[in-house]
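Other chains dropped; remaining ones untouched in position.
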Amino acid sequence: MRPLVLHEDRLLPADPDTRAIARQLYAGIADLPIVSPHGHTDPAWFATNANWTNATELLLAPDHYLYRMLYSQGIALESLGVPAHGVAPAADPRAAWRLFAQHYHLFRGTPSRMWLDHAFATVFGMDVALEADSADLYYDTITEQLATEAFRPRALFDRFGIEFLATTEGAHESLAHHEAISASGWNGRVVSTYRPDGVIDVEHEAFRPAMARFAELTGEDVWSWQGYLAAHRKRRADFRAIGATATDHGFPTAQTANLSPAEAEALFLKVCGDSWTAADAELFRAQMLTEMAGMSAEDGMVMQIHPGAFRNHNGGLFASHGRDKGADIPTRTDYVAALKPLLDRFGTSTTLSIILFTLDESTYARELAPLAGHYPCLKLGPSWWFHDSPEGMRRFREMTTETAGFYNTVGFNDDTRAFLSIPARHDVARRVDCAFLARLVAEHRLEDWEAAELAQELTNGLVRRAYRLDDPLD
Amino acid sequence: MRPLVLHEDRLLPADPDTRAIARQLYAGIADLPIVSPHGHTDPAWFATNANWTNATELLLAPDHYLYRMLYSQGIALESLGVPAHGVAPAADPRAAWRLFAQHYHLFRGTPSRMWLDHAFATVFGMDVALEADSADLYYDTITEQLATEAFRPRALFDRFGIEFLATTEGAHESLAHHEAISASGWNGRVVSTYRPDGVIDVEHEAFRPAMARFAELTGEDVWSWQGYLAAHRKRRADFRAIGATATDHGFPTAQTANLSPAEAEALFLKVCGDSWTAADAELFRAQMLTEMAGMSAEDGMVMQIHPGAFRNHNGGLFASHGRDKGADIPTRTDYVAALKPLLDRFGTSTTLSIILFTLDESTYARELAPLAGHYPCLKLGPSWWFHDSPEGMRRFREMTTETAGFYNTVGFNDDTRAFLSIPARHDVARRVDCAFLARLVAEHRLEDWEAAELAQELTNGLVRRAYRLDDPLD
C-alpha cells in the first residue's frame, strides 16, 4: 500500500522565494480558530451528540461531490448507499466503501480528494492512501473510531477548534435542536441561518405543506399578505433568539423587484392560488428578496444571496431518486439589472448588509467586484460550491481584488454538510489566500507586513465583522 | 539569417523545480503514437498517395488560421492563393509564399507559429527561421522534398507515428476514398466520421442538393420522415463499415428538442417545404440532435457536438469568396437549458456517449464541467479551434479538472486539415498537459506517480476509450 502524506507545503507556490513568503504568512494564521458562518451540518449532531455509525454513512452516502463523480463514470447510486426519495437502498456499507476506494483515482485533481485525504490523515490518523487494497483497513479503522467518545460530534467540534458554526434551517422548520444545544450548557457556539426559500418558492412541490408548517410555528394567517410578512418577522426573531445573525436565499436567479405594497399583495394572493405562471413565481421570488432586504435593514440580519443553480437538471434521476442528487448545474447569472430594483429601494441603507455569491465566475470582474466596490450594503461572498477549490479561489482573488479590494470580501465559508471536511476546507482556503498574498509580495505589489495583516483579516477579521458575530443583534 | 531552434523545454514551466517534474513526465509520453480521433484531413491523400505539389498549396492556401491573420492586416486573399468560390486565383505560389514569409512576425505568440516551426524543423529539416530573406530557401526546400517518395502522404503518416486518424465526411458524401484505402492493403488506420449537418440544416444554401445525394446514396425516400430516418441509419452503418466510431454535429447553438414523433414528422415536412422560419430551422436542428442521440444509443457511435460558431460573419467576403474563409466567429453558448430536452430523453442511457466541445470558455467551469461531472453519457472534448493553444489548453485544465476530474475528458483532438501540423499539435498538447500536471505535483496536489499515470491517460488511454477504438461497434 502507498503512503498517505499531507505535504506541509501543499498548495503553496512552487517558486522558492514566493513559497518562503507564503510559508511565513501561513504560519501566522494556520492555527487560528475556525469561524464557519454558513453551512449545512445537521444541528441534531450537536444536540444529541450521538456517535456516527460507519464510514459510508458519514463520509460517502451523503456527499454529493463524491457520488456525482462516481455516477458520472457509470456507478449506480444504489450501490453507494445513496437514498432514493429519502429511502436508503439495501447496499452493504462496506461494499459501498470498497467501490468508492476502487474508484478513488477519479478524484485526482479535485478538491474532494484534498478534503478527504486531510480528514483521513488528521482526523483518523491514516498513513496509507485510499485504494482498493486499503479499503477494508479504512472502513474498519474509521468505523471503530467513530464509535468512541473522542469522535462524538462535540468532541470533534472542540478538537477542530471551531469557534462559531452556523447551520441552515427553513422558515418552516423547527429550531428544537438549536434550543436543545442552548439548554445543554455545552459551550460550543452553533447557531442557525434563516432560509425562507421553502415558503417563498411556489414552484417547489412542497410549498403548501411548508406554508402549513409556517402557519403552525407562527400562529399567523400566512395566506394573507400581512399575516405572511408578520410570520417572517416572527420567525426571524426566533432565529435571532438562538443566535442567528444571517439569512440565506437560493433562487434560480438574482432577480429582485420593487413592487408597490398593493401590487405585492395582489401578486402574493395570485401565487397562493391555482392560476399562476412561471413568470409570476419568479416575480414573487424577486419581490420577496426585496422584502427580506427591508426586514434585514430593520433587524440587522445579514442577507446572503446564493443564486444561479438549475436544480435537479437530470429528469430521469429526479424521477427515480428525487431532489439533491448531484444534478444541480450552474447557469449564467445576471446581477447588474437583476439587483437594481432592490438597490433602488435599499441601496444606500446604512444598516442593510448583503453578501453576494455566484456560480458564474464571468461575473466576478465584470459585475460583482464593481458592485461591491461601490455599494455600501454589498459584500462579496467567497468562491462557492464548484468554485470552492484551489483554482476557483485563486480566480476569485485575481478577478475581484483589483476592483473590490480585500475589504469588501467576507472571508471563507465552508458551506458544507460534511462536518469532517471543515478543517480541511478552511485549511485549503488559508493556504490559497497565503499563496495569493505571497505572489503580491513577491511581485512587490504589497509589503510583507500588509500581507500578514491581510492574512489575519481574510481568516478571521472580515468574517467576524461581515456576519456581525461580535455585535449581537437583539 | 537567424537560426530556427525548437528548444527541448518549450512550453514547460520556467520554475526550475516544476520544469524538472514536467520534463520527466513529458519524457514518459513524448514518443507515444498519435491517436487523432477527430479532424479534417482529405482521405484522398491516403487513398491515392499522390505527392503534394508545393509549399503554398500544401501549407498556406488551405490554412484558415494563416490567411485570416494575414487578411486582418490588410493582405488580399487573392495574393495568398486562397480560392474564391472554389476557384483558385492566378497568384504565383512562390510570390504568395514570399508575402507570407515577409509577414511571418504577425504570428508571434500564436499557436500557428509554433505548429509551423515544428513542421519546418522536424518534417523539412529547416534550420533557419522563416523571414523575407529565407522565403525562397524555404519554398524550394519544401517543394523539392514534397516531390520525393519519403514525403508521400502514407510515408509521412508512418513517419509521424499515427496509429489512428479520423477524417470527416458528410452524410451525403461518398466514402470511396475510405473504401479505396481499405482495399489497398495499406495498414494505416484511417476512418471517417459521420457528419450529417448538410442534410439537417435547412438554412444551408446546399441543403437540397445534399438531400438529393443522400437519397441516391441510400435509395430511401428522404423527403418522408421515416425514409429520412432510415437513410440516416443506413449511412451510419456505411460509415461504421469503413471503421467510423463517431458522429459529429456542428450547429450554431447546442439547442436540443424532445418532440413527439408526430410533432417531429410535421416539423420535418414543414422545413422540407417552402414556408419555414429561422425558428423552425433551429428547432429542426435541435430535434435532430436528439434523434441522432437516439441512434447513437442504438448503434454505439460516439456523438460529438461542436456548437457555437457564427459562420461566414463577413458579409462582403462571403459575397466575394464564399464559405469558410476564416470569418467564423464564436458566440456565447448555453448548454444547461439547451441540452436538457435531449438529456431528459437519453441522459441516463448506459450506451450513449456524447462529447461536448465549446468555443465559449466561460462555460468550462460554469456549465460543462458540472454537466460532465454528473451525467454518465457526457464527456468533455478538449479545448477547441481558437482555444487549441497553450493558454487555451491551460485554461481548459484549470477550469474543468476540479469539477469534472481528468477522467471525464477525452484526450486531445487536433481537428485539423493541415496534415503536416498533426505531430506539432499533439506535441503542444502533451507538453501543456505535462506542465499542468507538473504544477499539481510541485504544489503537492498530486503524487508524482499519479501524474505519470495521468500523462499516459491524457495522451493515449482516455482517447481510446472515449472513441471506442478498441471496441469495434459492428
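As written, the chain order gives the labels A and B, with residue 1 at the start of each chain.
Quick note on the criterion: a contact is a pair of C-beta atoms (placed from the backbone, for glycine too) under 8 Å apart; a residue touches a chain by one contact, two chains touch by 3 or more.
Model, not experiment: these values are computed from the prediction.
Visitor: Copy number for the full complex, please, knowing 2 are shown in place.
Guide: Of the complex's copies, 2 are shown; altogether there are 3.
To be clear about the criterion, only the chains that are shown with their structure count from here on.
Visitor: Express in whole angstrom the distance between the two chain centres, defined as the mean CA positions of subunit A and subunit B.
Guide: 40
Visitor: Along subunit A, where are the residues that touch subunit B in the complex?
Guide: Where subunit A meets subunit B, its residues are 2, 7, 9-16, 68-69, 71-74, 105-111, 114, 310, 313-317, 320, 326-332, 359-362, 386-387, 389-392.
Visitor: Quick one: which bits of subunit B touch subunit A in the complex? Just the residue numbers, please.
Guide: Residues 13, 15, 17-18, 334, 336-337, 340, 343-344, 347-348, 350, 362, 365-367, 369-376, 378, 398-399, 401-408, 439-440, 442-447, 449-450, 453-454.
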